[in-house]
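Apart from one protein chain that is not included, each protein chain of the complex appears where it belongs.
Up next, chain A:
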Amino acid sequence: MDKTRRSPLARRPLAALTAAACTALLATACTGTNSGGGQDGSASGQDVTITFWHGWSQDNEVKAINDNVAAFEKLHPNIHVKVVGNIADDKAEQALRAGGPDAPDVVSSFSTDNVGKFCASHVWADLGPMLRKDGIDPAKTFPSAMLKYSQYQGNQCALPLLGDAYGLYYNKTAFAAAGITAPPKTFSEFAEDAAKLTVPDGDSYKQLGFMPNYHGYETAIAHYLGQYGSSYFGPDGKSNVATDPTVAAALTWQKQLVDRLGGFEKLEKYRTTFGDEFSSKNPFTTGQVAMSLDGEWRTASLAEDKPDFEWATAPFPVPDDQAAAYGRGYQTGTIVGVANGSKKQTAAWTFVKYLTTDTDAVVSFANAIHNVPSTLAALESPKLDADANFRTFVDIAKNPNSSTTPASINGGAYQVSLQNLSYEVESGRQTDLGAGLKATAEEIDAAVNQAK
């Protein structure tokens, strides 16, 4: 058997080659996103083609956005838009990381959670200078909550492209049967009505007034906190969930409602009988719950599914000590931005400006896909869908007290931390609320520091 071995000296060139190759590969993997430029010639009438990536996939949505693009191209014949639909956020992020000629110039996202990272890392261009150059005052153009979720620390790297507002859906037939004449306006009234509307059936329910559990589809802690106007972070950028009394109040109120309506275990078991949220088996549509917290899109679903009861919408109730703020709600929506690496930023901005600030474009798009418009002018437009149930959400979007979850450097991580605590509280696993909130705040701060 040949026992000869290569000497360490003989292995050195190989080791050096491997190290060099690895270093080169690592270096190429670390390239940041390039800065683009604005001199694409579109302003002087040159033909420019930009690429627009969006996530809409349903036929009516795709038609609506394509109609919007066609209207834009008619107004700007020298700017051509190559539309790529059904793009998930992950894919768009990878494309923006990689850059290059095939990367999108304009990107939209259904989630507002990543705005902090997009702005801080400058992967989406700061639109502030472009807004100023075109004389657009964001504060006078967009509702305050929508403006808040599309910027991070003063960097307006995204703009709202339609929004979602959350309110109360209630079963009018069940209300009449229970002797309730009007939708509740405060949390006390709401709890009373939820209890009146609940019809137990052994260890389950014939009808539940309201599903308060945090996994009851849209009944997340952040959506409840929208009724309190909680801010999540203090002026110093640190989590204030332990010091803001509204957070503890919301968690306590929800837990009390859970206990009043039958307890966590019983409600969880009932929750598992619900059909898919975005289907005709939604528990409100089937009559399993008499009230629900949901977004404006449900008006279109209910009109299509035609449940066998009368229903209506109203703003979701507010805490008793904030009765004057009735009419507010949680808000989120779709955002759109310009890739910082785009070499066609002038054309891209012209397109984004049209999508987000042209009143007719915003209104027609909102009407087509049953979302809330995202400019103050569009919210007042007479061309907007006049359906009274939909108008409830338009009013919520207009309400200056409506609030949102702010952008953070590490996406929705702070919401996950708070949600995890909320699950522990509702199930009774965490009984020391103060300690839980303190630990959650520390966890959020540590994660934010880690991300900086």
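Definition applied: contacts are C-beta pairs under 8 Å (C-beta built on N, C-alpha and C of every residue); 3 or more make two chains touch, one makes a residue touch a chain; residues count from 1.
Here is the rule we go by: contacts and distances are computed from a predicted model.
For the chain that does not appear here, its UniProt entry gives the protein name "Sugar ABC transporter permease", which is one of "Sugar ABC transporter permease", "Lipid-transfer protein", "N-acetyltransferase domain-containing protein" or "Cytochrome c oxidase subunit 2". Among the residues A:S111, A:T186, A:T286 or A:N367, only A:S111 touches the chain that is left out of the figure.
For the options A:F274, A:W349, A:F365 or A:F390, the residue in contact with the chain missing from this view is A:F274.
The omitted chain makes contact with just one of the residues A:I180, A:L208 or A:A222: A:A222. Of the listed residues A:Y149, A:F190, A:F210 or A:F393, the one in contact with the hidden chain in the full complex is A:Y149.
Looking at chain A, the residues touching the absent chain are 18, 21-22, 25-26, 29-33, 90, 93, 96-97, 110-113, 117, 121-123, 149, 215, 217-218, 220, 222-223, 226, 268-274, 276-278, 330, 332, 404-405, 410-413, 415-416, 419-420, 423-424, 427, 429, 443, 446-447, 450-451.
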